[in-house]
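Note that one protein chain is taken out, while the other chains of the complex remain in position.
Now for chain A:
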Amino acid sequence: MPASKAIATENSAPIIWVQGINKTYASGFQALNNINLEIKRGEIFALLGPNGAGKTTLISIICGIVNSTSGIVIADGYDTVRDYRTVRATIGLVPQELHTDSFESVWATVKFSRGLFGKAPNAPYLEKVLRDLSLWDKRNVKIKELSGGMKRRVLIAKALAHEPTILFLDEPSAGVDVELRHDMWRMVRELRAKGTTIILTTHYIEEAEDMADRIGVINKGELIVVEDKNVLMRKLGKKRLTLTLRQSLASIPAALIGWNLTLADDGSTLIYTFDTQEEETGIAELLRTLSEHHIEFKDLRSTESSLEDIFVSLVHQPKGNAS
């Protein structure tokens, strides 16, 4: 590795450093606006955002598929444009769309990918990748004869063929069955355990909640939050106490105005929303107040915001409010 070109390669340094990336397409559409992002070595980073938010454009710029309008990306200490050869050899990409060479066999296409990325042939390694993805039995089958889920597996195998240390998974679970999703996430965990850094985008936010170490939310080309998943859920998460009343209420009684309450199910359910960050939840006082006003309930349960709730609130809140 030529040390003169490496900018920062210590283990503590981010493996990917995105600085001031902007992308405006020829049509004038600004897909990315001043993106600054650091991906830690060995983490699973989930990039979330609605359709058209700029996730794929950002990934494409890091991988070298799309030119940025301005800004720089450093991957593993190397500039992705100037030192593209060093950088790209370390990156694997599973694209969102099922782009495959229909007339090639599974074996031929993974062999092609390994060679294209500058690696010497290694049949035992490729066999292992195919076996891990349950593709070994299909190695001589033409890709056009495979199902959508199997094609997705082929794309993953192609991305892993050159043993990358950084893996981008752009909507890897879109359109695949539960079995493959489980297989895939098991493999992602194994890769992470071996030190591979994984950046994924997904529409299945529960997957991000389950898998990711850190979350980034991008909306309309701007990165609105980047946070450790647990911190994000603690900071932005809400809890709800749901009370099923014995007798329905027509409206919230005057004595309870001021509490963060909503009435649901034709007045038979009272919902109290409170902040997980507050020292006092106020539950005991609320229950006491209800009792004083003879409002009886037959059931109560507490629920916490999911990452999906947080994501929805983030992308729908006015610009500049994320923190």
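By our rule, a contact is a pair of C-beta atoms (placed from the backbone, for glycine too) under 8 Å apart; a residue touches a chain by one contact, two chains touch by 3 or more; residues count from 1.
One rule holds in what follows: contacts and distances are computed from a predicted model.
A.B. asks: Which listed name, "Transport permease protein", "Transketolase", "NADH-quinone oxidoreductase" or "Sugar ABC transporter ATP-binding protein", is the one UniProt assigns to the chain that has been left out?
C.D. replies: This omitted chain is identified in its UniProt record as "Transport permease protein".
A.B. asks: Where the complex has a chain not shown, which of A:67, A:140 or A:251 is the residue touching it?
C.D. replies: Checking each option in A:67, A:140 or A:251, the one touching the absent chain turns out to be A:67.
A.B. asks: If the hidden chain were put back, which of A:72, A:89, A:141 or A:187 would touch it?
C.D. replies: If we include the chain that is not displayed, A:89 is the one touching it.
A.B. asks: Of A:113, A:165, A:202 or A:219, which one is in contact with the hidden chain?
C.D. replies: A:113
A.B. asks: Residues on chain A that touch the omitted chain in the whole complex?
C.D. replies: Residues of chain A in touch with the missing chain: 25-26, 60, 63-67, 84-89, 91, 93, 95, 97, 99-104, 108, 111-121, 158.
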